[in-house]
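For this depiction, one protein chain was excluded, whereas all remaining protein chains were kept in their positions.
Order as written gives the chain letters A and B; numbering starts at 1 within each chain.
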Amino acid sequence: MAQTKPTKMFKSVGFYGVLYGVLIFCAAITLVPFAYLLCASLKPTDIFFDNLFLPSGDGLFGVAWDQLTLSHFHRLFAEEGFARPILNSTFFASVSGVLATLFSAMSGYALAKFRFRGRDSVTNLVLAALVVPGALLLAPNYQLLYWFGMLDSYTGLILPALAPAFGVYLFRQATINSVPTELLESARIDGCGEIKIFFTFVLPLIRPMMGAFLLLTFLGSWNNFIGAQIVLQTPEKMPLAVAINQLRGVYGTDYGLIMAGTVISILPVLGLFLLLQKEFLSGLTAGAVKG
Amino acid sequence: MNSGYPRWAPYVLIAPFLAVFVTFMAYPMLYSLVLAVQQTYGPKASRFVFLDNFAYLLTDPLFWRAVRNTFVFAAGSVLIQLPLSLGLAMLLNHNKVKGRIFFRLIFFSPALVGTVFIAVMFGLMFSRDGLINFSLHGLFSVFDPEFPWLERFVMGSLILAALWQFVGFNMIYFLAALQNVSKELSEAAMVDGAGPWPRFMNVTVPAIRPIASFVVLLSLIGSFQLFELAWVLLNNSGGPDDQGLTVVMYLYQKGFISFDLGYASAIGWVLAALLMVFAVIQRRVSLMDED
Partner (left out) sequence: MLKWLRQFDLPVSRESLSVGGWLICALAVASSLGVLAWPISRHEGLQMWIFSKPHGEMYDTAIERWNQSNTPEINLSLLSNEAMQQRMLAGFLSDTPSADLIEVERNFIPQVFTGPIEDVGFVDLTGRIKAEGIYDQINKPSFAPWSSRGRIFGLPHDVHPMMLAYRADVFEAAGIDLPSVRTWDEFAQVVRPLVGDRNGNDTTDYIISMWASGGFRDQLEALILQAGGALFDESGRMKIDTEVNARVLATLASWMVGPDRIAVDAPEFDATGNKMRLDGRVLVALMPDWLCGVWQSNIPRLSGKLKLMPLPAWEPGGRRTSVWGGAMIGITKTTNDPEGAWKVAKHLYLSEVLAEELFVTNGIISPVKSYWDRDFYDVPSDYFSGQPVGRMYIDLAPDIPIRTSSPFNTQAKDRVANALYRVKEYALKTGRHTPEELMDRAHLELQKAERIVKRQVEQNVFLRSEP
C-alpha cells in the first residue's frame, strides 16, 4: 500500500504539519492533567497553591527544585498505612479480574460453540443485561448481601462482580470469530477431554480477548469506589480508591497527599497496560465486530 | 452426542457464570421490582405502597430535572466525544504517521485513572484560580480570569472532564473499525476524483458502521450512568440549582442516603426502561442503514 502513488495533497509538507500539529496538540492537552498531578504530588503543603505547576525559584528553568519533596508519598505509607489498601486493591482487582475473565470465557465459548437447551434464552438474557444500569442493582444487591451475611466481607465485594454480561458477550463474539469448529472436532477425535480442549486449544486462540478483558476487569475493580464504600465497613479491608478519598478532610483537604495517592493508584495499572497493550487493543476491538 | 461432545460439557462451562449471574443479576432485577412497590428504611423496615413510588416519581420535579441533565450529558458525550474519537483515530490511521503507538498510548492513558481521582483533579483545575481559568485568560485576555465553572457551566464542565477521560478509550474502537476500510475502495474513489467528504461517507462510514453503532450504544449506556464524576466534582451534591443532578446520583441519594431502597429501585427501573428504548431505537437505526 505504501507503494501506491501518493497524490499531491498527501505529499505536501503542510498537510503533515497540520496532521502532526493536531496530534501533538491533543496529546499535550491529554498530558497536561498528568503533569499537573505529578507536580502536585511533589509540592509541599504550605506552598501548594502558590504556583500552578512547580514552585518558582532560582533553580534550572526558574523552578525551585529543592522545594520539591517526596514527603507526601512517605506520609502515605508511614502515617496513613497505605500498604494495606494497596494489598486489598491488588487482591480485589486481580481475583475479580481472573475469575470474571475465566467465567466469561467459559460461558462465551459455551454459547458460541455448543447447542444445548436454553442456549438462546441465556444469550438473550445476556444481551438484555447489557443495558441494565448497574445502579438498579445496588439496592437489591445490598439487601441480598445482608441476607447472605456478606456485608463487610471480601466475598461480598468480589462475588457480584464475577458475572459480567458484557464479558460473556465479548467472549462469544471472540470465539465465533477466531475458534474454528473443525479444530474442536479434530481435537475430540484425538480423544481430548472437554476441559483440556478449552484450556489448551480455545484459550490460546482467544488470547487477545483474555488479555483485554483481564485488564478491563482489573481496571474496573481497581478503581471501583462506590461498591467498596457501600459494602465494606472495616477500615482495614478498604481498597485504595476509598482510602484516598478518605483523605479529603472535613476542614480542608491536603491535596498533595491525595495527588500522591492518585499517582500511586495509577502506576500499577499503567504498568499492566504497557504489558498487555497489544492484546488489549486487538482484543477489545475483536469483540466489537459483529459476528 | 451428534457433535461429539458429552452432553454435560456446555452446562459445566456455563454453570459458574450462570450461578453468579442468576443470584446477583437476574434475581436482584426481579427483586428490585418487588422493592419498587415498597417504601423502605434500609433492609429491615419496609411497607407495601404499591404504585405510589412510580406515581410520586412521575411528578417529582427533581427526578425530571435529573433526567434532563442526564440527557444533556449523554448528548454531549455522543455528539462531541465520539466524533472527536473518530477524528483522532482517522489521523492516527493515516499510514504515514510515525509514533502511532506512542500517540495511542497517550490518548488512552486517561482511561487508566479512577473516576474519583479524575473528579478531584478536575475540581482543582476548574476552581476559580485553577489551571483552566489561568490558561484561558492567558490565551484570550477577554476571558474572565475567575470564571466559576462549577457554578455557571456545570454540565459543560462534566462533559469536558468526561471528554478527557473517554476520548482515547473510544478512539481505540474506531482505530480497529478503520482496519475494515478497504484500501482498494478508498483508492478507487480517489482515482474517481471523489472529494474527502464523499469518500468518508461512501467508503469509510459503511465499513465502520458495525463497530460505530456498538460504540454509540456503549457510550449511551455509560453516560446514562454518570454518577461518581459528578458526585465528587460537585462535593456530594447536585450542584447549584441541581445543574449537575443526574439520574443515578438521585437514585444513590434516595437509596443510600435516605435509605429508601424502594424509591431507588423505582428510579432504577425507569432508567432501565429509558435505556432499553434507546437500545431498541439505536438497533433499529443501525439495522435500517444496513439494508
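By definition in this document, contacts are C-beta pairs under 8 Å (C-beta built on N, C-alpha and C of every residue); 3 or more make two chains touch, one makes a residue touch a chain.
Just so you know, these numbers come straight off a predicted model, no measurement behind them.
When you scan B:42, B:87, B:156 or B:210 for touch with the missing chain, the hit is B:42. Considering the full assembly, B:257 is the residue among B:19, B:188 or B:257 that touches the omitted chain. Those residues of chain B that touch the chain absent from the view are 39, 41-45, 47, 49, 52, 56, 60-62, 127-129, 145-146, 148, 151, 234-237, 239-242, 256-259, 263. Contacts to the hidden chain, counted on chain A, fall at residues 48-49, 84, 87-88, 90-91, 94-95, 97-98, 142, 146, 151-152, 154, 193, 195-196, 198-200, 203-204, 207, 210-211, 214-215, 218, 229-230, 233-237, 242, 245-253, 255, 272, 275-276, 279.
Operating definition for what follows: only the chains that are shown with their structure count from here on.
Residue ranges on chain B touching chain A, taken from their complex, read 3-7, 9-14, 16-18, 20-21, 23-29, 31-32, 35, 43, 88, 91-92, 94-97, 101, 103-117, 120-122, 124-125, 129-131, 134, 164, 168, 172-173, 175-177, 180, 183, 187, 190, 210-211, 214-215, 221, 224-225, 227-228, 232, 248, 251-252, 255-256, 261, 264-265, 268-269, 271-272, 275-276, 278-279. Residue ranges of chain A in contact with chain B, taken from their complex: 1-2, 4, 7, 10, 16, 19-20, 22-23, 26-27, 29-34, 36-37, 40, 49, 52, 102-104, 106-107, 109-111, 114-116, 119, 122, 125, 128-144, 146-147, 159-160, 162-163, 165, 168, 185, 188-189, 194, 198, 219, 222-223, 225-226, 230, 241, 244-245, 248, 255, 258-259, 262, 265-266, 269-270, 273-274, 277, 281-282, 284-286, 288-290.
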